[in-house]
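Let me begin by presenting the structure, written as structure tokens, before commenting on it.
Omission of a single protein chain aside, the complex is shown with its protein chains in their original locations.
Let's look at chain A:
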Amino acid sequence: MADKQQQGGEGQQQQEGIDIMRVPMQQLESVRQSLSQEVQTLTTAIKSLKHAQTKFSNSLESIKQVTPESAGKKSLVPLTESLYVYAELTDPSKILVDIGTGYYVEKSKEDAEAYFQRKVKFLTEQLQGVQVVASEKQREQAAVAEAYRIRMAQQQQQQQSGADSASSS
């Protein structure tokens, strides 16, 4: 009973509820591994979010290039990666936007711009959220790595002194 209370007290002192200087080494190692995996996953997530964000802001820039004066202008349109045909822009006021899962909406230029702005904003918010979690995890990772290093050094020292006393006796 007294034991339990002590453990509870310790849990309150430590934010994570476990003392990383006291858990078994094996457990510390597995925590270290899972943390590094988490950090990796989050880093990939950040990368792909940034990639998507760039794509949307590029699209936004592209439609800003389309002005009422663009009507009737000739341009080369890619049919495949290596085959282009001349095309004429008949209606610069309408833009076809891919909204996902196979749906496309023909919107006015203003609405299309608003769409991309919305997307960029959404991704920025998501990115901020993920970045907060990522830096938190990185801090944890650093703390665990440091504890791991110290513990390893301690263990080695103990072994050394053990060997010394054995040889001296």
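Here, contacts are C-beta pairs under 8 Å (C-beta built on N, C-alpha and C of every residue); 3 or more make two chains touch, one makes a residue touch a chain; residues count from 1.
The working rule: contacts and distances are computed from a predicted model.
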{"item": "Listed names \"TBC1 domain family member 15\", \"Reduced viability upon starvation protein 161\", \"Prefoldin subunit 6\" or \"Ribosome production factor 2 homolog\", matching UniProt entry of the absent chain", "value": "\"Prefoldin subunit 6\""}
{"item": "Hidden-chain contact residue, picked from the options A:T101, A:Q128 or A:S165", "value": "A:T101"}
{"item": "Residues of chain A in contact with the chain not shown", "value": "96, 99-108, 111, 115"}
